[in-house]
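== chain A ==
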Amino acid sequence: MNRITLTVNGVRHFVDVEDETLLLDVLRDTAGTTSVREGCGVGACGACTVLAGGTSVSSCLALAVRYDGAELTTAEGLDENDDVVSSFVDCNAAQCGYCIPGFLLMSRELLSENPHPTGQEITDHLEGNICRCGTYPEIHRAVAAAAERRAIR
Partner candidate 1 sequence: MPFLHRPTTLAEAVDLLSILDNAMVYGGGTAIQILVKQGILHADNFVDLALVPGLRDIEAGPQGVRVGPMVSLRRMETDERVRATVPLAAAAYHHVANPRVRNTASVGGNIAHGDYRLDPPTALLVLGATVEATSVRGTREIPVREFFTGFQQTALEPDELVSAIRIPAQPAGSGHRFEKNSSLGENDWPCASAAVLVTGHEVHIGLGAVAPTPRHVTFDARGLDDQQAVDAALEAAEPALDPIPDVRGGVAYKRALARVTIEDAVRAAWKEHRNG
Partner candidate 2 sequence: MKLASEFSVPAAPEKVFPLFFDPETMRGCIPGCERLVREDEQTYRGTLVNEIAHVRFSAGFAAVISSVTDQPDGKAVAAVLSGEDRRLGSSIKIDARLTVRPDGEGDSSGDSSVVGYEMDMALWGKLGRLGEPIIRRRSREVELEFAKALAAACGAPLDRVEAMDSAAKPAGGGTLRRLAGARPAATAPAAGQRDPVVELAVATQRLAVVATAVSLVSLLVAVFRRGR
């Protein structure tokens, strides 16, 4: 058993975890951030995406002990007025919505690295996330719209 500290959306959690405990389970069961979801268990769908220090991670493949001391952001941690969140909402970029928190965080990561992505760059960055409802056109538009909003500010 290992005692680790995780800062999730600004709140510090002190958690006892086994070696094999996955970050996904800590986020859901201890931090209560249930926007982080298991969809495939093999890092292929992106529903379990979390930002660790701003970098996207598949929490279903990540050992929690390795994130001791990390600053984690989940979709719950983003403000409703955040440019990316509001662009997703305005572009109607959610149907069932189950996968959308993952897309949201990938989009955040992209725009923080590349404030003016091309359409191809948006596609490249979202390639590893699956939306089975087929909301890709709206999501794509939302990321472009968020970039524009940020540029205006």
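Candidate entries met the following condition: all candidates are chains of the complex that A comes from, given by their letters.
Here is the rule we go by: contacts are C-beta pairs under 8 Å (C-beta built on N, C-alpha and C of every residue); 3 or more make two chains touch, one makes a residue touch a chain; residues count from 1.
Just so you know, these numbers come straight off a predicted model, no measurement behind them.
S.K.: So which of these touches chain A in the complex, 1 or 2?
M.R.: Candidate touching chain A in this assembly: 1.
S.K.: Can you check the complex and tell me which residues of chain A touch candidate 1?
M.R.: Answer in residue numbers: 19-20, 22, 41-43, 46, 49, 55-58, 60-63, 65-66, 106, 109, 113, 124-125, 127-129.
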